[in-house]
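One structure, pasted below without further comment.
Missing here: one protein chain of the complex. Every other protein chain is in place.
Chain lettering (A and B) follows the sequence in which the chains are written, and residue indices restart at 1 in each chain.
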Amino acid sequence: MTEEQFVDSFRKYQKKGNWWCDFHPVAKMVTCLSLGFMCLIVFRWQVGLIIFLLAGGIAFLTPVWKKYFKMIGIMFLLGCVFTVIVRLYVHMGDPGPVAFYLFGKSVPVAAIISCLDLIFMIEGFLGIFLVFFMTTEMRDLCCCLEQLGMSSTVTFMVLSTFSSITSIKEKLNRVRESQRARGIETEGNLFVKVKSILPVLFPVIISSMTGIEDKTLAMDARAFAADGVHTSLRKIQPAKRSEKTVAVVAVIVSILGCVAGKLFL
Amino acid sequence: MSVCIEFQDVSYAYPLTKKAAVRHLNCKLEKGKCYGVIGPNASGKTTFCNLMRGLCPKFYGGILKGNVLVEGKNLEEWEDGELSVRIGYVFQDPFAQVSGIKETVFEEIGMGLENTGVEQEEMIRRILEIAKVVKVDTLLQKNPLALSGGQCQRVAFASVLALDSDIIVIDEPTSQLDPDGTMDVFEIIGALKRQGKTVIIAEHKVDLLAEYCDEIIAMAEGTIIAQGTVREVFQLQILREKKVRIPQVVTLALLLEEKKKALSSIPVSEREAVAMLKERGDI
């Protein structure tokens, strides 16, 4: 991009060219949060499955669909499978209609349904949250929340958190390499790895904390403590009526869904 | 010329220390001038800069005696946000001055303007103007975390200059830079002087200070041992007694004086020294 095009891009609304990615961040957050919480509160496989399929469908229409499905797959393997095995083990031999036999013990239908409830609750909740976070830039969300009245201090803390996580991970790798150069083994058996924890973790934490002093001075030099209204270089398009409607409908559906789910499912 | 910063018998001790870092500082800094603050390590240069900027004792804690007046008002009467706009501050570590929350240099420079509520179009105009002055106009699209030390330091300058402060305090900005980076920084200081800003720079590179500064404040052991024009201060015997570094050309001129081969006056820059030696027919 030429310099002129780059500077001009700030004069227009920030857009990515995908309907879901360009959905107003706050409206998107309200929609996804309400559907996700419905999944958590109702805790039934029917609701979880619907939300999971909805999230998958939305993700499929965005540029991040590959990353989304990879993440969902990993979370399924890591989270759900282990929990299902534990649950089946706990409920083996319980009374009730039998679904199948495992190692000579009966596994009741109630246990299978309990497992399905859990799997789809997690996947539905996770799916809708992932589809939100993967398609929304934190800085855009924070900018919109500031416009709605959130303190600039809070938005700074949120944005700084994500940047700190990235920079501290890089620092960790650098410290690992430098400790290795000093003869401290960081790879090997469990004992070797445990021994290397302190020499790697400590310098990272101590140097990061003492570096805060200079960072504070730098923030102060940028009038961080100034009172008054904060403006923004980036322009986010205000929420369209259709987006607001979607958010409101999602909240209503969630409330009604929670009530109906608890009563009838 | 009017006084913008005044120290009235200022002494300051950092917390958990038994000795004051600076004692009985008395000086006046005039608007529009460039001051170089020199002295050996632990002479109190950084504390002097921190006092001006209002960081001692508000940020560092400790005990302050005496008065520091900025534009006639005591530091205690200034709001934190107001003071940070009035007095810009650039310091040693270039990488620590990158906020880490902005994705481009363009947004990084605009951060201070966002905090002070400047409108978007005015922000864009100021950023582009400042970017040309500090020569970061080719870096605007880059990620600030991917810059070199010299580039980071220039972006730090730009971020502070964007706020259009009248007084800029700079604490050892070239200590972590290579020679090219150092020259870039001093060119920025030259540009600030031409704009009529008051610049206070604490540095060890006395040769460059001699070229760019109007006045020198020499410090040693927590006190100001000399203040005056560049030529007046660098000739003083007390600087050599207190092991305060002086420009090489001044050392050369003083040695020639001892050998009874004095130049017409004490030069403060290489150009001056060469001109004087040529005048005498030595080269």
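What we mean here is this: a contact is a pair of C-beta atoms (placed from the backbone, for glycine too) under 8 Å apart; a residue touches a chain by one contact, two chains touch by 3 or more.
Convention: contacts and distances are computed from a predicted model.
Visitor: UniProt names the one chain left off this complex as which of "NADH-quinone oxidoreductase subunit H", "Energy-coupling factor transport system substrate-specific component", "ABC transmembrane type-1 domain-containing protein" or "succinate dehydrogenase"?
Guide: Not shown, but named in UniProt as "Energy-coupling factor transport system substrate-specific component".
Visitor: Which listed residue (A:L61, A:V98 or A:I197) would be found touching the missing chain in the intact complex?
Guide: Checking each option in A:L61, A:V98 or A:I197, the one touching the absent chain turns out to be A:I197.
Visitor: Which residue from A:L61, A:L102 or A:M157 sits in contact with the chain not drawn here?
Guide: Reading the full complex, the residue touching the unseen chain is A:M157.
Visitor: Among the options A:I205, A:V249 or A:L265, which residue touches the chain absent from this view?
Guide: Of these options, the touching residue for the absent chain is A:I205.
Visitor: At which residues does chain B meet the chain that is not included here?
Guide: Answer for chain B: residues 11, 13-20, 23, 59-61, 63, 65 touch the chain left out.
Visitor: If you put the missing chain back, which residues of chain A would it touch?
Guide: Residue positions of chain A that touch the missing chain: 36, 40, 43, 75, 79, 81-87, 89-90, 114, 117-118, 121-122, 125-126, 129-130, 133, 153, 156-158, 160-165, 167-169, 172, 190, 193-194, 197, 200-202, 204-206, 208-210, 212-213, 215-216, 219-220, 224-225, 227.
Note that only the chains that are shown with their structure count from here on.
Visitor: What whole-Å value do you get for the distance between chain A and chain B if each is reduced to the mean of its CA atoms?
Guide: 45
Visitor: Touching chain A in the complex: which residues of chain B?
Guide: 55, 59, 79-82, 84-85, 88-93, 96-101, 103-104, 106-107, 110-121, 123-124, 128, 137, 140-141, 145, 156, 159-160, 163
Visitor: How about chain A: which of its residues touch chain B in the complex?
Guide: For chain A paired with chain B, touching residues are 1, 3, 6-7, 10-11, 139, 152, 156, 159-160, 163-164, 167, 211, 214-235.
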